[in-house]
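Here the complex is missing a single protein chain, while all its other protein chains stay put.
For clarity, chains are labelled A, B, C and D in written order, and residue numbers in each chain start from 1.
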Amino acid sequence: MNWLDTIVQGILLGGLYALFAAGLSLVFGIMRLVNLAHGDLIVLAAFLILLLVTALGLNAFVAALVAAPLMFAVGWFLQYHVLNRTLGDDILPPLLVTFGLSIVIQNALLEGFSADSRRIPAGGALETASLDLGAVSVGVMPLLTFVSAVAVIVILNRVFYGTALGRAFRATSDDPVTAGLMGVEPRRVFATATGIAMVVVTIAALYLGTRANFDPTIGPARLIYAFEAVIIGGLGSLWGTLAGGIIIGVAQTVGAAVNPEWQILAGHVAFLVVLIVRPRGLFPRAAD
Amino acid sequence: MAIEGGWRLRPRHHRQQDGAEHSDRRRHGSHRLKRQGGRGFPSACLIEEWIRVTSVLKLEQVNKSFGALRVADDVSFDVPAGQALGIIGPNGAGKSTLFNLITGNVAVDGGRIAFSGRDITRTHPMQRCLMGIGRTFQIPQPFEKLTVFENLLVAAMFGSGASEAEAADACADILAETGLVRRANVPAGGLSLLERKRLELARALATQPTLLLLDEIAGGLTEAECGQLVETIRRVHGGGVTIVWIEHVLHALTSVVDRLLVLDFGKVIGIGDPAEIMESRAVREIYLGIEV
Amino acid sequence: MLLETRRLSARYGDFQALFGVDIALGPGETVAVIGANGAGKTTLLRSIAGVLANAADEIVFNGEPIGALSAPKVMARGIAMVPEGRRLFPSLSVEENLLIGRHGRAVDGVWSLETIYELFPVLRERRDNPGTALSGGQQQMVAIGRALMSNPRVLLCDEISLGLAPVVIRDIYAAFPRILASGASVIVVEQNIGQALKVADRVYCLMEGRVTLTGTPASLTRDDIHAAYFGVAA
Amino acid sequence: GLPMPAIGQASAVRLGYVSPQTGPLAAFAEADNFIIEGFKAAASAAGLEAEVIVKDSQSNPNRAAEVAGELIVDDEINLMLVASTPETTNPVTTTCEAEEIPCISTVAPWQPWFIGQQANPGDPGSWQPFNSAFHFFWGLEDVIAVFTNMWAQVETNKSVGGLFPNDGDGNAWGDPNVGFPPVLADQGYTLTDPGRYQNLTDDFSAQINAFKQANCEVITGVMIPPDFTTFWNQAKQQGFTPKVASIGKAILFPQAVEALGDAGHNLSSEVWWSPSHPFKSSLTGASAADLAAGFTEATGRPWTQPIGFVHALFEVAADVMKRVSDPTDSAAVVEAIAATKLDTIVGPLAWDGANLPPFAQKNVAKTPLVGGQWRLKEGGGYDLVITDNKTAPNIPTGGAMEAIA
Partner (left out) sequence: MDATVRNWKVETRTRASTGFAVVALVLVVVGLLAPFFIGRSMLRDLFSILTMLVLAQSWNLLAGYAGLVSVGQQAFVGFGAYAMFACVSLWGIDPVTAILAGGVAAALLSIPTGFFAFRLHGAYFAIGTWVVAEVVRLLLAQWKALGGGTGTSLPSGATRDMAVVEAIAEWFGVRSSHASDILTYWLALLLAALTIGAVYKLLRTRQGLGLAAVRDNHQAAAALGVDGARLRWVIYVGSAFVTGLAGALIYVQTARISPDAAFSVVDWTAYVIFIVVIGGIGTIEGPIVGVLVFFVLQNLLADYGSWYLLVLGLIGILVMLFAPRGLWGLFSDRTGIQFFPVRRILTGGPAITESSHQGGEPHG
């Protein structure tokens, strides 16, 4: 058994989960909106990229660049006209609305694209290319995924904790009425936040779609890992989300190394253990 | 807004009229009984109890920090049964935190808190309420979806252990006393801030406490309302309830309390006769802002 | 007049809280609104600030009907509010709480972080703490500072002395001349009538959603006020 | 020259049909409409008055059981037809068995169908045959034979890596008694089976490490498409390149192989049915090639393997109903199914117990199975080339096995 390889692959997998989770971390961590449609939105973005690749013959990465503003608009619209109405102390309205949304997206995609398993071609050699680092070899795509996750988190952190916009995001999530008194337009602020989250979703979709097949119903399966990453990282902490993703990734590969039967279970168990030790996650926000 | 018949603190349902204390849950409550039944001679065993439980509340070297900020710094004092103690101090001195420590909403870092002779330093907040500590929150915390009346019922049924029928009567009376009766069947979420504060008081009263902790309940009242509030508190106090009251509205406070405690940066910097305390240099400087 | 309400009504669902309220505020003026609990004072301020929806011409600011505008739009025109109950943002630090006061209207003027820290020195010490980890009184200071940060033309203060130590109340009201000198007009809602009368140029008394008394502090007697409060002569 | 008593019937024969028309398994059912329309036309032409009531299992076992109940109780069907993966076939069959309604099932290897419905799948002694339920398809023994025959065409070290998930198919394929392990051991292969993984796993480094360690040159398993893609890419990234990869389920549909890009070249798989199968429909007389072409013409989509079997299912139904005088007599229908002898578009079919262990002889009929390889076409797309027909020599091959480059 190659423990070093197991750990390295786990960390890279964690990057993927963190990328899935980063968009969720924004809406869930900052707006406290439990978005059950997050996985389906990733799939939606993947189909959008696929459409651009096949229809316009674009390179996958270029297609993602084109898709990002479109998804931003989707997110903005969705939040402004639908999700904004569900915000409040009660977690149920967003839960139900996004669950409904998840069903709607899945079935609309099924109608539009059929149940076929698809994949975004990332340009031949890239998918199977790897760097040989002696004891371990690291796939180029997983590495790119990981680097993207870190980059996304660095940028989001700057936006949310270092700019006036970020301040407005957080203030609005605390108390939209009072934020309004400060001249913040709560509906716009949330819409912008979701728009940004959708840009992150597009990046996640790029990697989801290039690494393996996807079909319209595949979204929810990854959702639970994303939630786990956000929660064990601590609500509102983006670095925590990365750490959470890595913990789950490593737990999975280590579990699998013992026996593949325990792979998924090990990830969940790691989540439970972290929460038993730290019920508010690894890096909880001071005030909650 | 005055009420016929008046409101008075009735004995808890399980306390026997003859003064014998049967409740194991509230043995400590007897000092109050004595004042209520003060006409007769207390029995020998009650005198014993009286001596043992001279102080209802006793803090010994209680410490608490939030990070680097010391909010309770070796705080020690005790409150004899039946006394009314006022607490004043600048904003941020640690007054509300002190209440949170006494009720268990915030855990102490060190020191000891005793209630009626029992160590309650590590007791659960709910248990402390059942033992007879009632409180108001400075920032009101009503049950927003319950009506005002139901808010009180919760307090009366759980806090004082009354049956639903008994509790309903007591609550209705308290509503009348605190001027909330008009709003009895309105969900508490629709109350204005000051109505919420009254609800805080009403709820605390409904638990039939032996020790009542009041955190800034007079702020924002008109003179007349304030007078009425003072009346209410006097009456409760007269019924034998020990009171600790944090207040910035000094004229109301000093018209009720027997002793005054001054807190600054988590330290007790004075405790004693209200008039003397108010005249002290420290209070005038740091609290009233009067140049000396 | 800088700001006027004209037959302003307001309701919460089926419950009407204001019935045709007329008040006026001139430039550089301080107006006090007093009244018993539940009289509708907070409702009045919330209507002006745009938190509650009204008909456009019920509120006129600088000649412009603003009754139908949303809170951010009202704020951008220079009306800032210190809301009842402080309402700081828990996930923002004290300093961020102050800074966000400029979000919708970053107008330079007398008030800046520096001058507000001067006004309330304790806030400087606790600038990196979350807003809600402060004592009640400290939170009130932040709330006032936050409203001042936009250098407003009209400042709406809802019971700002509530829960403050006398020394702080003194300091805050001592700051009033500075606030007025910076060109702002002020509406204070106060239960503390003595305090209100001291700073106000004119007083309105509300009872059950209606203005029952108007006048200058000097012209009002105790009995007038009592009658206005409770609807009966004392 | 069969008598046709159905003509004299007052009411139509009522057929219930359940398949996963929506949800993740919908690809299996994409030809349903096409087939059923064809069946209706052919049946009425043949004088059989039949009503087909179609229900969607939504790829969900709970829903499959529910709609089966509805078909039986509300629609009072005479015969249940069910197709496509144990997730749908098993709950429907279980319901029919409990309700004593005749049922014919297909498109699931017979072991997960038969054993998967036993109260205690782990104890062969307790297995019971069914009274009303029948199944036709191939079994694991066939796929094992086909795979090993294909592997024999390529020079390897006989070290095999197995990828079996913890689902109906994976448990059957990896079963130590009836699955791959005993047969491979007999034939001199060493099998490295790291264990049952869950479907939709995102990382296969544990398996890849194990295969590398065992120096596996052959990979086999029964995987869902996304998992195989994940595995295959990761294997390449890790420098693991087997000579042969024979995978069930994942590369069944051409779209799934196309999704692999160029990496799908020379992957091998079992072939249950193809346009080049030399069989004809007993219902329409169409050849396999005709049927596939008809489907492509009607829908503009490439042919897939389930088409033949869904068609055969309706062939059998028509045949059975022709032979019973009273379709509402369940016992008679069951008897007629058991007596079936029919040359269908997927080959000759009879519940005669041929090539089956005793416990399954009553309920299972087998169809021929061969092996094939996906080959990149000039200018994109893939062809499925039959590369091994030792198990069914009447089906022509289109080439020989090639090692993966």
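Rule of thumb we're sticking to: a residue touches a chain if its C-beta (ideal position, glycine included) is under 8 Å from a C-beta of that chain, and two chains touch if they have at least 3 such contacts.
On a predicted model such as this, the values are computed, not experimentally measured, just so you know.
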item	value
Contact partner of the left-out chain, one of D:Gly122, D:Gly188 or D:Gly379	D:Gly122
Option from B:Arg118, B:Arg182, B:His251 or B:Arg281 whose C-beta touches the chain left out	B:Arg182
Residues from chain A at the interface with the omitted partner, ascending	28, 32, 34, 82, 85-86, 91-93, 95-97, 99-104, 106-108, 110-111, 224, 227-228, 231, 235, 261, 264-265, 268-269, 271-272, 275-276, 279-280
On chain D, residues whose C-beta touches the chain left out of the figure	21-22, 55-56, 58, 60-63, 65-67, 69-70, 73-74, 86-87, 90-91, 94-95, 97-100, 112, 116-122, 128, 130-131, 165-168, 170-172, 196, 198
Missing-chain contacts mapped onto chain B	4-6, 103, 105, 124-126, 129-130, 135, 137, 141-147, 149-151, 153-155, 157-161, 164, 168-169, 171-172, 175-176, 181-187, 203, 207
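Convention: only the chains that are shown with their structure count from here on.
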item	value
Most distant chain from chain B by Cα centroid	D
By mean Cα position, the chain sitting nearest the middle	A
Whole-Å gap separating chain B and chain D, where each centre is the average of the chain's CA atoms	76
Between chain A and chain B, centroid-to-centroid distance (C-alpha), Å	50
Multi-chain contact residues (two or more partners), chain C	133
Of all residues in chain A, the ones touching two or more other chains	none
Chain contact topology (line, ring, star, complete or other)	line
Interchain contacts (touch definition) - all pairs	A-C, A-D, B-C
Interfacial residue positions of chain A with respect to chain C in the complex	164, 167-168, 170-171, 173-175, 177-185, 236, 285-288
In the complex, chain C residues that touch chain A	49-51, 70-72, 75-76, 80-81, 83, 87, 89-92, 96, 99-101, 103-105, 130-133, 146, 150
In the complex with chain C, residue positions of chain B that touch it	66, 88-96, 138-139, 190, 192-195, 198, 216, 219-225, 248, 250, 286-289
